[in-house]
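Apart from one protein chain that is not included, each protein chain of the complex appears where it belongs.
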Amino acid sequence: MDMSQTKTVVVDTVPESAVSTRNISKNYGEVEALRDLSLEFPRGQLISLLGPSGCGKTTLLKIIAGLLEPTSGEVEVNGKTVTGPGPDRAFVFQDFALLPWASVIRNVSFGLEMRGVAKSEREDIAARYIKEVGLGGFENAYPHELSGGMRQRVGLARALSVDAEVLLMDEPFSAVDEQTRRKFQEDLLGLVQNENKTFIFVTHSIEEAVYVSDQIAILLPRPSRVHEIIRPSGFREKGADNIRRDPEYLDIVDQIWASLRTYVE
Amino acid sequence: MTNAEPTAVPGAPFGAPGTKRPLPSRALVLKIVSALILFGAWEIAGRVPVSLAFPTFLESMGALFRMAVDGTLWTAYAETLQPLAVGVAISAVLGIAIGLWVGLSDFFDWLFSPIFIVMQAAPLAALIPLLVLAYGIGLTSKVLVVCIMAMPVIVLNTAGAVRNTPESMKEMGKAFLASDLSIILKIIIPAASPVIFAGLRLGISAGFIGAILAELKITPTGVGDIITYSRSIADYPSMYAAIFSIILLAVLFLNLLEKTEAVLFKGNQRGYVSD
Partner (left out) sequence: MTLFGYRLPGMSSLIIWGLLWEIVGQAGLTFFIPPLSEVVGTLIEVIQTAAFQKALYETAYAFIAGVFFAIVIGIPTGILMGKNRLLDELLLPWVNVFLSAPLTALVPVLMVLFGFGMKAIIITTTLFAIWIIILNSRAGVKQINRSLVEMAHSFGASPVDAFFKIYFWAALPEILGGVRIGIIRAVKGVIIGQLLISIVGFGALFELYSANFLMGHFWAVLIVLFALAFTISEFLAYLERRVSYYAAKR
């Protein structure tokens, strides 16, 4: 697949935000999961939320998805305040959240079904995305017949098929093995390239974040806050195969580890 | 994206076909052997005899055959199956409806669950004399006996299954804009259906217990009548034959239900996604 070589990066112009969160706080009873968090998510980019477990990454992502209400603050998607889930956002779940009784094609077309798309049409669309994520031939398989990596491809195809502008991914590759995960990461770079979508990507893996992201927001716990935002710039154009050898890549990984290590017991 | 696992072919079995052949036949042979041992032991115990009231297996089967040919058995079952079918149908419909309701609403959970939890633990058969006083010895009482035996487990299983629907599946529904009704119909009920069916099987099994209990305790009708009457005239082969037939019926029916379920919920039977 064609990788980042063709990417045209407009340097030094601040891109318009697809998603912005303003002064978000979220308390679960006594637990303060997020405090006064503001972030901008530029259109067409992949932004990672990186941080140790329990720092509120999932909470923030679900608030953006409209699955959770923030205690205070608000989220805007394309300038409109979020009040609940909407057609402009699609979610990829950490545990895949596939329906075990439904075949791959029915799982992928679930989002379209809920939007009232006619059966034949939605199955056409679903079949297209199943091919796109590399699962052609598995349309009638059931989730239990697939490996973990393949299941997450189904979850990804489901999110892509509803053609939302913003893709929310909660540690999508954490439950797959290392080889599959690397393949996923390369494929993800291609997706960011080809689909004109904004990706918000939660991960706890430093290497993964640096590898796939246009921007990395580092979250720290107790109290939860954005510690810093890192914008890797130099190695993005060098191609998927070379990124992991790039000195800037290695430096950023080290730098992030240096700021996180004090929070890891 | 390019192809993920190019070597995997959907539905392709692991290992060469045919390597598993001998296993099912071993299971079948052992089942037959096991039946032969039990029925053989019955035959021998009957021939000794261990008790005057213990006929041989062949005598009992002879009696069963005789009753099947002269029609007594069929008339009896037409009678026995009435309260059973009505009671099980009521318990299934009402039990699943109440169970869904209790599982979906905190308030109804608080209000109704304790009743069914107590009913589930309690020896409800003790209510029978009261039911007879209130509703007489007719069909109503017998249907009620079947219902009180069958319903609690159906309600509790349904409610529990609904409550235990994986949170992430419901969240997935919401994220993809499913309405509340769609979430119930397309996610919660299918996810709960294996446990609901398990509850139904337990309920029906309890319903059989109730139906026979009603026929033995309230008024002897149907199969209960054959059992009671043949006992009173010491026709033990007929008595054993009737008991054998009702146990056989219950087991066959429950197996049939299990098979139906396997066909109906193909994806479900194969288990949840889990590693």
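Letters A and B mark the chains as written, and numbering starts fresh at 1 in each.
Quick note on the criterion: contacts are C-beta pairs under 8 Å (C-beta built on N, C-alpha and C of every residue); 3 or more make two chains touch, one makes a residue touch a chain.
Here the structure is a predicted model, which is why all the values come from computation and not from measurement.
Considering the entire complex, the omitted chain makes contact with B. Contact with the omitted chain, checked across B:Met61, B:Ala89, B:Ala125 or B:Leu139, is made by B:Ala125. The omitted chain makes contact with chain B at the following residues, 26-27, 30-31, 33-35, 37-38, 51, 53-54, 106-107, 109-115, 117-118, 120-130, 132-134, 201, 205, 208-209, 211-213, 216-217, 223, 227-228, 231, 236, 239-240, 242-243, 246-247, 250-251, 254.
The rule we apply is simple: only the chains that are shown with their structure count from here on.
In terms of their C-alpha centroids, the spacing between chain A and chain B amounts to 47 Å. Touching chain A in their complex are the following residues of chain B: 1-5, 8-11, 166, 168-169, 171-179, 182, 186-187, 190-191, 193, 265-268, 270-273, 275.
Contact residues on chain A toward chain B in their complex (touch as defined above): 1, 62, 65-67, 84-87, 89-91, 93, 95-103, 110-111, 113-115, 132-138, 140-145, 147-151, 153, 158, 162, 175, 180, 183, 187, 190-191.
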